[in-house]
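So, chain A:
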Amino acid sequence: MTSQLYLSGVSCSFDGFKAINNLSMVIQKGELHAVIGPNGAGKTTMMDIITGKTRPDEGEVFWNETVDLTKIDEAGSAQLGIGRKFQKPTVFETLTVEDNIAIALKADRGVLATLFDRQTKKQAKKITELLELVRLNDDRARMAADLSHGQKQWLEIGMLLAQDPELLLVDEPAAGMTDAETMRTADLLKSIAGERSVVVVEHDMEFVRALNCKVTVLHQGSVLAEGTLDHVSAMPEVIEVYLGR
Partner candidate 1 sequence: MTNLRKLSLGLGLATSLLAGAAAAQEDTIKVGILHSLSGTLAISETTLKDVMLMLIEEQNARGGVLGRMLEPVVVDPASDWPLFAEKARELIEVHEVAAVFGNWTSVSRKSVLPVFEELNNILFYPVQYEGEESQRNVFYTGAAPNQQAIPAVDYLIAEEGIERWVLAGTDYVYPRTTNRILEAYLIGLGVAPEDIMINYTPFGHSDWQTIVSDIAAFGSTGKKTAVVSTINGDANIPFYKELGNQGISAEDIPVIAFSVGEEELAGLDTAPLVGHLAAWNYFMSVDTPENDAFIETWQTFIGDENRVTNDPMEAHYIGFSMWVKAVEAAGTTDTDAVIDALIGVAVPNLTGGLSSMGANHHITKPVLVGEIQDDGQFDIVWETDGLVLGDAWSDYLPDSAVLISDWRAPLSCGNFNVETGQCGGAGE
Partner candidate 2 sequence: MFNRLIDRRMGIFLFGLFVLTVAVPVGNLAMSGQPVPSYAVALMAKYLCYALLAVSLDLVWGFAGILSLGHGAFFALGGYAMGMHLMREIGPRGVYGDPLLPDFMVFLNYDALPWFWLGFDNFLFAVLMVVLVPGLLAFVFGWLAFRSRVTGVYLSIITQAMTYALMLTFFRNELGLGGNNGLTDFKDVLGFNLQTDSTRAGLFVIAATALTAGLLISRFITTSKLGKVLVGVRDAESRTRFIGYRVEGFKLFVFVISAMMAGVAGAIYTPVVGIINPGEFSPANSIEIVIWVALGGRGTLVGAAIGAIIVALAKTLLTGWIPEIWLFALGGMFVLVTLFLPHGVLGAVENTLNKFRPKKETTV
């Protein structure tokens, strides 16, 4: 079984401050993986590096053990099949819900291809499916700006799935969701995992527990502990830096 994502000895610092410090981590294909850690532990920077937004100072980042992600920009990583969801939901406010999904839909990203693109039946069907999955089908004609915070979260997840990525990086999906929605999200992510790999960064312990998956604890830019939630949460140092608070 080959690894989906492979980080080794990655370090990255911003004017002196080491955000990521010799971080190593492996995500297996189809794995659901939670990353927890206090603020400033380097969770977001890690995602930036994976998605090519930030270049690491040193270390290797490999995709499918072949592609060197440190040489690729955001668009490139996305085209490889890495989908990313931000902590703060960012959707295209002045486009309709439907269009949001439509432009995220997996397709040739070239300029001309996009210019002359005509939507196929198949695509239309796919869009409807996704909209139903994220329960926005009735709002498909509304402007994304008019959606509630939670709905935007869902829309973004929908856009993420529309890209049909092999790896999803999900940053605090539960933020601003009701408990019910949180649980639904957890179920959704679990259902996704398997055919896709999913990395969830989360604060909400309930949520992580609901995922019940492998957990990595980040601290000061490097891995502090790894294992099941029960395992790690039993470790004193973890309690010290994280749960202790």
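Keep in mind how these were chosen: all candidates are chains of the complex that A comes from, given by their letters.
Please note the rule applied: contacts are C-beta pairs under 8 Å (C-beta built on N, C-alpha and C of every residue); 3 or more make two chains touch, one makes a residue touch a chain; residues count from 1.
The structure presented is a predicted model; accordingly, all values stated were derived computationally and were not measured.
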Result, touching chain for chain A in the complex among 1 or 2: 2
Candidate 2 partner contacts - residues on chain A that touch it in the complex: 51, 53, 73-75, 78-79, 83-84, 86, 90-95, 99, 102-104, 109-111, 114-117, 119, 159, 163
